[in-house]
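Complex shown without one protein chain; remaining protein chains in place.
Read from first to last, the chains carry the letters A, B and C; within each, the first residue is number 1.
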Amino acid sequence: MNIADPLLSLRDLKSYLRTPRGLVRAVDGVTLDLAAGRTLGLVGESGCGKSVLARSILGLLPDAILQKAGGEIRFGGRDLRRSTEAELRKVRGREIAMIFQDPMTSLNPVLKVGPQIEQALRLHLGLRRTEARERAVDLLDQVGIPAARQRAVSYPHELSGGMRQRVMIAIALACDPKLLIADEPTTALDVTVQAQILDLLQEQQARRGMALILITHNLGVVAGMADEVAVMYAGRIVEHGPTAALLADPRMPYTAALLRSAPRLSDPPHTRLEAITGRPPVLVDPPAGCRFAPRCARSREDCRREPPEIEEAGTGRRFACWHPLELAHA
Amino acid sequence: MTLSVAERERIKVVGPRRRWGDLLVALPAAWLGVAVLAAVFAPLLPIPDPFRQALLRTLQPPSAVHLLGTDALGRDVFARSVLGLRVSLVVGIGSVVFGLGIGGTLGLVAGYFRGRTDLWISAVMTVILSFPPLVLAIAIMSYAGPSLALVIVALGILFVPAFARIARANTLSLAEREFVLAARAMGMRDLGILMQEVLPNLVAPLIAYSMLMVAVAIIGEAALSFLGLSVPPPQPTLGGMIAAERANLLEAPWAVFGPALFLFLTILSLNVAGDQVQRRLDQREAAL
Amino acid sequence: MRDEVRPAHLRGDRADIVLSVHNLTKTFGTPSGAQVQAVAGVSFDIAAGETLGLVGESGCGKTTVGRALIHLPPPSSGEVVLEGRPMSGLSAAELRALRPRLQMVFQDPISSLNPKHSIADIVEAPLVVLGGIDRRRRQEQVREMLTAVGLDPDIVWNRRPHELSGGQCQRVSIARALILRPRLLICDEPVSSLDVSVQAQILNLLEDAKQRFGLTMLFVAHDLAVVKNISDRVAVMYLGRICEIAPSAQLYGRAAHPYTAALLASVPDPAPQAKRRIGRAIEGEIPSPLDPPSGCRFRTRCPKAAPVCAADEPVLRPIGPDHFVACHFPNL
Partner (left out) sequence: MLRKALHQTGSLAGILLAVSLITFLLMNLAPGDPALAILGETATVESIAALRGQLGLDLPMLQRYLNWLGDVLTGDLGQSFRANEPVLGAILDRFPVTLELLIGAQVVALGLALPVGIYTAYRARGPADRLSLSVALALISTPPFLIGIVLIYFFALKLGVLPATGYVPLSESLAGNLRTMTLPILTLGLFEFPLYMRLLRSDMIQTLQQNFISLARAIGLPPWRILIGHALRPSSFSLITVVGINMGRLIGGAVIVEVLFGLPGIGQLLVDGIYQREYLVVQGVVLFVGVFFVLINFVVDFLYGVLDPRVRVDAVRR
C-alpha cells in the first residue's frame, strides 16, 4: 500500500448521529488511507456504519442528525471536515462523486435523465446548455445505454433498474472525479445485471484512473473488484489488507466468521454453515471492550475489558484483535 | 426487490424534546377535561342563569358576578358560553362518531374486498364529495329545519367519505401485508381476518384522525349556528352568540370574544392533542 | 393425471410424491387491460423429504408459483396435486381443510407478523383456527415450537414483533408455519432480507426443522448459492417458464442451459484466487412479460441463439439422470 501520498486519508473519523433511541456512534474512530487509482472494498453488515462513513466523507449528513463530527478527512491537501459548505460543494460531484444503492429512488422522478446529467456539467465545468446536452448523450453512450440520444429525454420510471444505475454512474462520471464512492451499487439489482454494472464500473475506473470505494455487504463482489478490503463492524474498521491475502487468511475472527457464514457456490449442497450467534450491538451503547467479543468464539476476559486498536501486521495488513487467528497460508 | 430490514430501520430524525411533548398533551387534555365536565354539569355550576334577561344590565363589562360580562339582553355571557360549548361538544363528538361508524365500516369493506364492492362504495363517496361540504350541510339544514339530531347527521354525513378514505387506504395496505396472507394460508375466514388481523391495526390511525375531525366538526357547527342553521334558540350556541353580538363589537367586545375564546381554546386543544397523538403514532410506525 | 400429456421430468412412477404440479399458469390483468402470463405452463414434482429449489431473477414468476400453490391467489389453469389429492375445483371449505398440510414462510419477516399481536398469539393462531384443541394444550404446543425454532418462550411470549430482530421474526414465522405440522413447507425468499450472519442461522434452522419434522420443502429464492446449499434438486426459471431442472450437484456442476450457465458465471464468489474477469456478464435485461419473445424466451440474450430458437419453443427433455433442460443447443 502506498501510504506516502494518499489521495484520501481518514484520521480517527467519528460521526455520531442523533436518533430517537439516543446518540448512535455510527462511525467511531476510523483511520484509513486510499491511494489514487486504487479500489477499496468496504465490507460490513447493515448497520455497521459503512454508509454513514461514505456520507461523512462528502459531508452529506444533515446537521439535524449529525450530533458530533470528529477526526480528519484529508483530500487533495484539505481537511473536508473543516471545510465550509461552499467549499464542500466544489468538491462534491467534481472531485468526489457518489453512487447510491437504490436506483429506483435515487433519480429525480419528475426530471428527464439527460438534464439530470447536464446539471453537474453546467455547475462544475461551466458548460453551456447545448454543450452539456451533447456531453450528457456522450456519457450515456459510454455507460452502455443503447440509443443514448432518445434515452436522454426519458424519465427515470421509463428505464429498468439496471439502466437507471447506469444513468447514476453517468452522473457520477460527468466531471471526471478523482474518487468515486459507490454505496451498494448492485444490491438492488438482479445477479446478471449486477455483473454488467460491476463490469462497467471496473472498465470506467481503468479508463479514467480514478480511485473507487466500493461499499458492499457481499464479500464476493469485493473479491473480484477490490485491490484492498476493509471490514467494518459496529462503527470501526476491524481488519484491512490486500484483497487476496485478507480473504485467504483472515486474522480477525469476525472476518473469518463472515466468510464462513455465507453459502458458496463451490461448496456441495447441505454444507453446514457456520452462523455467527447473536446480532451486532446497538451503537447507542456499544460493548466496552472489543465490540465483537460478545459474539466471538475466541473471546476471553481481556477482550471484554479493553478495545483492541487496529494495528499494522506487516505486508500492508492491519487488524484489531487481541487473539487473532494464525496465518494459515503464509 | 425490497430493501433489507435493517435498511428500513434507518435512522429517523427525532421529534421535539419529550418534556415539551408531554406538556403539549397535558395542557389541551386539561382544558378538554374541564370543558367536558363543565358541559355535563352546567346546570349544577354556581353561575348565573344563562336565560335570565336583564334589560337594565345590558352589555356590562366583565365583573366578579359576570365573568365575561353580559350581552345585549343582559344575559350572562360566561354561563351562555358554557351551554354553547355543550352543544359544540355534543355535535362535534356525535357527528364524528356517526362518520367514523359508517365511513370506517364502508372503508374497511371496500379496502378488503376491493373489486365491485369498492367501486360502488367509492362512487357513493365521490358523489358526497361532489358538494362543497358546508354547502351540503346548509342545504340539508335549510330543507329539514333545525334540530340537534339533524345537525349531527348533516355534519356526520360530511365525515363519512373522509373516514372511509382513511379506513380504505389503511386496509388496502394492510391486506397487502404478508401476515394477512399467512392468516388466509392457515385457513382463517374473511370475517376473522377483518376483525382480528386488520381492525386492530386500524384503531390507532382512526382515533388520531377522529380527534382532528372533532375539531373540524366544532368549526362546522359554529359556522352553521353563525348562520342561524344549528340548534334553534333559546338554546345558546357559540356561533349564534357571536353572530348576535357582533353588532356591538366595538362597545362590548367581551360578548363576542368571550364565546370566541371558548370556541378557540376547545378547537386548539383538540388540534394540538390530535397532532401529538398522530406524531407519536407515526414515530411508532417508523420504529416498526 | 393423464399419462399422454405428462412431461418427462414428472416422476409419476414414484409412490412418494408429495406435491405434483402440472402445467401451472397464472395470468394477471394489468390496469391497461393487457394480460400478463407471470407463470406460463410450469410442471414439477417434489418427493417426500425432498427440497426443491426454485431459482430465478426478479419477474421470472417464482414467487407467483409459490403463491399459486397455496391458492392465494389460485392458478389460472393447471393442476396442483397435494398428497394425491387434486386441489383444483375444491370448495372454499375443502380448501381450508387442506391448508394445514401446506404452509408458507414469507420473505419479509416484519410484514408477515401482525404488529398488534403478541408472539405467543401469532404462533397459536393456526391452532385456534384449526379448532378442537383446548387452550392449555395449545399453549404447550406453542411453547414447544418456540423452543424448537431457537427462541426462549419465557422471553418472547408477550413481546410484539417490533421488539424482535429480523432474524427472530423469521424464526417466529417458521414456528407459526410448523405448528400445524404441515407435510409441505413453501419458503418464499425466507432469508433475502437478512444479513449474512443471520441468514446462516435461518438456513441451518430450516435444515434442522426439515429433519425433525419430516418436511418436504419448496424453497424459492434468487440467491444461487443459498439455493444450492439447501436444495436436493433445483429448477431454474426464466420469464415464467422452467428452463432447467436437475439435482443440485448436477445442475451447479454441469449447467446445460445457457441461462443457468450465465447466472452461475454472474455470481461473485469470494474465493480468494478469483479475480473477476470483465466480460463474463451476459448482455441485456429480462424482456417485458407483457410481450415475451417468440420461441425460446431466453433467445434475445442467449449467445447460442439460432433461427430455430425464434421459431420453436424448446420443451424440457432429459440429458442425463434426472437432468432436464429446455434448450435446442444445451451445453453437454
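One rule holds in what follows: contacts are C-beta pairs under 8 Å (C-beta built on N, C-alpha and C of every residue); 3 or more make two chains touch, one makes a residue touch a chain.
All values reported here derive from a predicted model rather than from experimental measurement.
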Hidden-chain contact residue, picked from the options B:62, B:133, B:200 or B:232: B:133
Touching residue (missing chain; options A:168, A:215 or A:303): A:168
Touch criterion as defined above, residue of B:39, B:244 or B:263 at the omitted chain: B:263
Omitted-chain contact residue, chosen from A:45, A:102 or A:190: A:102
Sites on subunit B contacted by the missing partner chain, in the whole complex: 13, 16, 126-127, 129-136, 138-140, 142-145, 215, 219, 222-223, 226-229, 239, 242-243, 246, 249-250, 253, 256, 260, 263-264, 267-268, 270-272, 275
Subunit A, residues in touch with the chain not shown (by the definition above): 55, 58, 60, 64, 88-94, 97-98, 100-102, 105-111, 119-120, 123-124, 155, 157-158, 168, 171
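Here is the rule we go by: only the chains that are shown with their structure count from here on.
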Intercentroid distance (Cα basis), subunit C paired with subunit B, Å: 49
Contacts with 2+ other chains: residues of subunit B: 1, 3-6, 287
Multi-chain contact sites of subunit A, meaning residues that touch two or more partners: 45-46, 190
Contacting residues of subunit B [partner subunit C, same complex]: 1-6, 8, 177-179, 181-189, 192, 197, 200-201, 287-288
In the complex, subunit C residues that touch subunit B: 58, 67, 70, 72, 96-97, 99-100, 103-104, 106-117, 125-126, 129-130, 161-162, 166, 173, 176-177, 180, 193-195, 222
Subunit A-touching residues of subunit C, taken from the complex the two chains share: 57-58, 165, 167, 195-201, 203-204, 207, 222-226, 228-232, 248-249, 252, 262-276, 278-283, 285-286
